[in-house]
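Below: one structure in structure tokens.
With one protein chain withheld, the remaining protein chains of the complex are depicted in position.
Letters A, B and C mark the chains in the order given here, with residues in each chain numbered from 1 onward.
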Amino acid sequence: MSTTAQLVQGHHDPTLQHHFHTKEQQFETSKLGMWLFLATEILLFGGLFVGFALMQQKYPQAFLLAHHHLDRSLGALNTVVLLLSSFTMVMAVWAAQTSRKKLLVWLLLATMACAFIFLGVKYFEYSHKFHEGLLPGKFYSHKGDTVPNQFVFFSFYFMMTGLHGIHILGGIGAIGWLVIRALKGDFDANYYTPVDLIGLYWHLVDLIWIYLFPLLYLIQ
Amino acid sequence: MAAVAHVPAQAHAQTNYLNAQKGVWSWMTTVDHKRIGIMYLSLISTSFFLGGIFALLIRLSLLNPKHMVFGKVIFDAETYNRIFTLHGVVMVFLFIIPSIPAALGNFVLPLMLGAKDVAFPRLNLLSLYIYFVGAVFGIAAMVTGGVDTGWTFYTPYSTTTNSQVTLMTMAAFILGFSSIFTGLNFIATIHKLRAPGMGWFQMPLFCWGIYATAIIQVLATPVLGITLVLLMLERSFQIGIFDPRIGGDPVLFQHFFWFYSHPAVYIMILPGMAIISEIIPTFSQKTIFGYRSIAFSSVAIALVGFLVWGHHMFVSGQSPLASVIFSFLTFLVAIPSGIKIFNWLATMWRGNIKLDAPMLYAISFLLLFSIGGLTGIFLGALSVDIHLTDTYFVVAHFHYVMMGGTVIAFIAGLHYWWPKMTGRMYSEKIARVACALTFIGFNVTFMSQFLLGSRGMPRRYYNYLDQFQPLHAFSTYGSWILGAGLGLTAICLLSSLRKAPDAPRNPWGGRTLEWTTQSPPIEHNFDVDPVLTHGPYDYRKPLPVEVEA
Amino acid sequence: MSHNQQAETAAAPKVYAATLLALLALTAITVAAAGIHFSSGSVNVVIALSIATIKASLVALVFMHLRHDKPINAIVAISGFLFLALLLAYCVIDIDTRRTIVPYTAKVPEKAAPATPVEADTKK
Partner (left out) sequence: MNWMRSLMLPMAGSVHAREMDNFYIFLVLLTTFFFVLVAGLTVWSVVRYRRRPGVITPHITDNMGLELTWSVIPLLILMGVFFWGVRGFLGATVAPGNSLEITVTAKQWVWSFEYPDGTRTVNEVHVPVGKPVRFVMGSQDVLHSFFVPTMRVKQDVVPGRYTDVWFTPDVEGLHRVACAEYCGKGHSDMAAKIYVDSQEKYQHWLEEGGDEWKSISPVAFGKLLYESKGCSTCHTVDGSRMAGGGPSWKGVFGRMEMMSDHKQYLADENYIRESILNPQAKIVMGYEPIMPTYQGLLRDRELNALIAYIKSLRN
């Protein structure tokens, strides 16, 4: 282990927890923990992706017809919004690393704004689906389908975008908490672990959307 | 093992993690891994007791095919189905998965690594609370009518029955997060919090076992989570993935379920093996044979264990090709387990063996787990599995692995670390009697079930043909002996709490770090942060006298 | 933070901006590619998923700092995807190689089937 030589006894840094020897060790541990959590997120979403792939294989025609009900340009718009938010988030991490405290707050707010735009567009899309009866499972009431089992597509559409949306909401909460702490001036080059970790989480949410968009909106 | 400069003599009025802070609130808000481990221990022991009651009821009901006890029919079929389901659910999700990692692992792992705590102490407490919430959901499902699907929740029965499946899957879903957070915490702890001087191969083998377990907990449990969500949604919204009436594929559920639940078998057994790898060198006073192959075999089992889930599905209607592949990989995963057994035997060879209670349990483990593993060969072999699967042979096989393996190892570890955890020595005499009773009772209960199964008695049966009655009765008598053995174990351990602390730092002469601190340990584990100078099982020199005291 | 990393930090905003542009461009390409009808639908799927994977790698390597991070973090992330691939692969192996049994032509007795007169003793 790299920390062998750095046994710091009786430290006073309030951001260093008692069971760590050094700041570096603490930071790396937190980061590893976050990545492990992200791996579980990948597998959690992954189960849905695998289910989607298998059901798509089973009912290709139904899935193809069903996806025409999605609005491709709204999906693309949301992709752009999320990519932008990822950029502002990574810039926020940079601002924290370089102790630019004001910039950090603004960048975090920009990320949150993107998240809200994303949810707004999603709300618009959802209400359109509700209106047309394109709902999951037994609530599916769309008339005039020529191929059966289209409701399965919408089951997955709502489960996947729903779970993703819950993660966006969680992200908004977490970033909001970061904003409050950033306003208090808690983060600087010496301590920015929470910004970094929530940044990782936010990028993962973006990354999942990167796959959701072509799979749901661009099937051929 | 560790170069601890001076070890002060044990004084009785010492402060330790148990008495450093007082009151219920200090326990509920603690982030001390030792206290969290103790709280886990009491919760899972309660679960084990509950699951054990269900088990005894199952056996009592099967005493004769008419379910007559004192001239009265004790259960109808529906009650019986609920009881065996609850036995499975409680034992799997509430007891055996968290048993060794969350209870003993939480307590011992940081001590063995020479760390002050786990990597994320607050997350550790959170996972305990999540476990508690999950347990509350489980109990709610039980008192509002129970579940009658079997612990495997196979669709489409689980999507159509009107018992409390949704509530119970919710419980399992929540418990899954507790397991994930525990695993995540341990991986980070092992990677980053080892004491200075402790490289990967100076780490005690218990830590390797917990590490391998944690990999599975992190990588497999989320898939169970999403599978259970899909099951709940299928039940309430008919989303069309598992239910064939609306176009779903019920066998797909089995794939998703076993993708978690087969590796989960290794979540259960790997920590058990890890405990045995500690106890055998300590009580043989001899260094472990083949350290690296034991360590690597743990990780190999964890990874290859992900590739074999389809051996639960040979007759499920999966494709024959898939069955052949899964059978092949199943035989591969048998090899690392075999390696471990031979390595343990080689460790005992030319050792200096003392048969205290932990070692007696470890030897019980060795014998019972061998039977469990060897009967697994029958079930991995395709043509024989067709006859044996879903019979009592399978029931006997997995009880030999889960109970004869994991539970016996858990009890072994509990006896091994009990002095460290509580500061008390239990009665060695009672412990040995309890061990013998448990061993005999276990074999009487389950050996007969191998015969029942190979003769064609299917599992999960309320009624059975008269020809099976003698063996069923035999098994039931065994369950009483087993129950008595486990009860005596509980009495033996709990009664030791009533006397004054008397455990020395190192009652067994172990060489790992947890024996260098006082019993019970102080709040932050070590007086001086330990620095390692050599490996974990070095018995070339006798123990320093003051440590033995 | 090492010197190497500090130099990198200074140049970071430019790298991030360039990555963002690349991501946006790739998004445009995906949407455009989806409009083209290739001979087989699976070509579209392969293209869409390949581009998505390139995008995901960019996010992971640059935005999530995996480029400079400890390898263990990348191993953790990749194993997440690997085990997912495993689940998918085995399910596909099973489903694609299940024997199709020629369904027996006789009708399965339905619940409350329309009554058909039955001879006293069914003889054929």
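We adopt the following convention: a contact is a pair of C-beta atoms (placed from the backbone, for glycine too) under 8 Å apart; a residue touches a chain by one contact, two chains touch by 3 or more.
Treat the numbers as computed from the prediction; the structure is a model and nothing was measured.
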Problem - Identified contact with the non-displayed chain, of B:Lys66, B:His387 or B:Lys429 - result: B:His387
Fill in the blank from the handout: Contacting the left-out chain: of B:Trp27, B:Tyr461 or B:Trp480, that is B:Tyr461
Practice task
For the chain that's not shown, point to the residue among B:Leu56, B:Ile341, B:Met425 or B:Ala490 touching it.
Solution key: B:Ile341
Completion exercise
Where subunit B meets the left-out chain, the residues are 76-78, 81, 148-150, 154, 156-157, 160-161, 244-245, 248-251, 284-287, 289-293, 314-317, 320, 323-324, 327-328, 331-332, 334-335, 338-339, 341-343, 345-346, 348-355, 363, 366-367, 370-371, 374-375, 377-378, 380-387, 389-391, 451, 454-456, 458-464, 538-542
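Here is the rule we use: only the chains that are shown with their structure count from here on.
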Practice task
Would you mind telling me which chain pair, A-B or B-C, is linked by more contacting C-beta pairs?
Solution key: A-B
Handout entry: Centroid spacing, where centroids are CA-atom means, of subunit A and subunit C in whole angstrom
Key = 17
Completion exercise
Going by residue number, subunit A touches two or more other chains at 28, 32, 36, 39-40, 43, 46-47, 50, 54, 58
Exercise for the section: Would you pick out the residues of subunit C that each touch at least 2 other chains? Expected result: 72, 79-80, 83, 87, 91, 95
Exercise for the section: State the interface residues of subunit C toward subunit B in the complex, per the touch definition above. Expected result: 72, 79-80, 83, 86-87, 90-91, 93-99
Problem - subunit A - residues contacting subunit B, complex - result: 1, 3-4, 7, 17-21, 25, 28-30, 32-33, 36-37, 39-41, 43-48, 50-51, 54-55, 58-59, 136-139, 148-149, 151-152, 155-156, 159
Exercise for the section: Can you check the complex and tell me which residues of subunit B touch subunit C? Expected result: 191, 219-220, 223, 249, 251-252, 255-256, 259, 306-307, 309-310, 317-322, 325
